[in-house]
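A protein chain is absent from this complex, but the other protein chains hold their places.
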């Protein structure tokens, strides 16, 4: 028994190789070779060289963005007089977030106090008739004044009704600079980097301005430039406001040197597109108030309706590094697909060639078939021998007798 | 030599097809066909039709969210009197972020001035005994007044100790509207879209309210509705505050038309779940202060402790588009798995059938085995011929002699 098992395991070490039948059919042969070449070309050229299929990738980038703006503008509004806008005023919020808003235009309603005043309405065209909807309102106080249905409301008076200036009041906003500091990390690969490259020195940082061609890694942007690169002009956005996405793309091949992994910037307008004439969703504004108490302790406020440009720094990225698993998957499944080629070529050979039935018989061995054939052949042979022997004897006997 | 190489390359164009042995065993044959059918069904049905395995997917969606709230409420608090809350007051921060907070309840401690007053303590049950921990404090001034251990502190006096109103003061917050503008981009496919669909016109935008069944693409939400859809009521959240996640899911099949790629909204409460009775983590409040100077230039402030609902617009999405690589991987690995079926069926055929030893012999050809068999057969044949010849001769000789 032990010997039997021993033999069995020993026989496992015999190499078994598949038996092939050579079909001397050049058509199918060339077809199969072309398929093989195509598959190998696809694997090496497309999957490995172009798509880097040997890499494990990570797209869940971790990103931290800090921004800082510089620039000052002096405005003169009819309602509010002279006002100086520093970064602490026109950047909202001021603490340097990833998403920030720059005031470019505004309407101030100064010295509002709680009281009663008529509401403001706006016309709305709905199914052919004109409706009035309340634009900015307080709480209805019950006294309705005239035929338009406008009522007196309990609110901060006077109600805001200033016209938005047709020209941006902060016209120098175009020259403000945005300093973007972006720290990224690919957690899977424990790789981190900053868009302020380690080679950057402090002097360069104080004077450079980003430019795709000349200063692609300078992290300081001119507001006017950014707007122009989206395909719009400062005037388009500054009056009614707008929203701009600043993309930072990190496309890192971690098999190469770290210094090859650099940010690429892109600029898009988010609230509007040149194709659609849908102006409903464009523009950007909001209100905030500064509260004061007068000498008697009574509250009053200045209400600001600010228009401006909202910047959204959108960071995305992909990192790849060699890994055995995707390599095996790509090679393995490519090789497996060769099986599909074999199947197709076999079908052609076995069913679409003139000698197909012959190929079928040789490919598919009916077991014992070989031995049967041998017996048949030998039987023929035997008959032949017997026949000859018989003939010889009969000749012989005839001669003898 | 050149001729030899020529022959070699020429022979490469011969198609070589594997030799198969037909085992006329219907059991294993049916088993193998069932396995093949299952695998093909899995590949076509599950992998390709259901899971769209022919698509390259991207889950790293880039998203920019802008929000705008509308609505006004007038409150009357005992400490602070009448107050009008517009969006500029109850939305924090006011600039229309992805994450925003709506004030629904508040406690004001007006006219605080820097000075000395006793601290406020709260009871804490720890390991059976009562401890007192400082709830809101300043810096200890050294004078401790009584047996409870309460000390005088240097802080803004009077210290906040107002009770949270048991009913939300901003009861109309339920009717505030939230306008959500979401711009998304799948960077891998350079595909971008907004939740304000291009078909939406400005009139619809001014009057519609989101409703899963009737207005699934209206980007304007009623605060009360949103809360109800999470399974809670406005009263549950408004008094002590709460946190709500508004999910926007983009599930885009980019092989279809762009108009098929639409947002789906979902609503969940984030700070509490109905299952867990863990109320520790529920609620949402924070403090902020408004600073004033009196006529003498001395600072004083109004401290607001605001309770309210924090909305977090959580955007996620997945886009897929046909790509050759995942298609090849799925088909290839599926085909390769057929090899596992072959292996199992072979094992059954070769070791678990009554005629197994016979199948083994036919499947595994011991080389020269065939020729050996032929020699054996021929030897038998030869013996037979010799025997007959011998017999014939002996008969002949017997006859002659």
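Per-chain numbering from 1; labels A and B assigned in written order.
Operating definition for what follows: contacts are C-beta pairs under 8 Å (C-beta built on N, C-alpha and C of every residue); 3 or more make two chains touch, one makes a residue touch a chain.
Model, not experiment: these values are computed from the prediction.
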item: Chain not shown: contacting residue from A:77, A:200 or A:356; value: A:200
item: Of B:66, B:84, B:196 or B:329, the residue in touch with the unshown chain; value: B:329
item: Where the missing chain touches subunit A, by residue; value: 12-24, 58-60, 62, 64, 66, 68, 72-74, 82-84, 86-89, 93-98, 111, 181, 183, 185, 187, 192, 194, 196, 198, 200-203, 205-207, 290, 292, 295, 324-325, 328-333, 335-336, 338, 358-359, 362, 364-365, 370, 373-374, 377-378, 381, 384-385, 388-389, 392, 396, 400
item: Residue ranges of subunit B at the interface with the undisplayed chain; value: 16, 18-26, 28-30, 32-33, 42, 46-47, 51, 53, 59-61, 92-93, 99, 101, 114, 124-126, 133, 136-139, 154-156, 243, 245, 247, 249, 268, 270-271, 276, 278, 280-281, 284, 286-289, 291-293, 295, 297, 303, 310, 312, 314, 316, 318, 329-330, 332-337, 339-340, 342, 345-346, 349, 359, 362-368, 370-371, 374-375, 378, 381-382, 385-386, 389, 393, 396-397, 400
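Everything below uses one rule, namely that only the chains that are shown with their structure count from here on.
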item: Length of the line joining the C-alpha centres of subunit A and subunit B, rounded to whole Å; value: 17
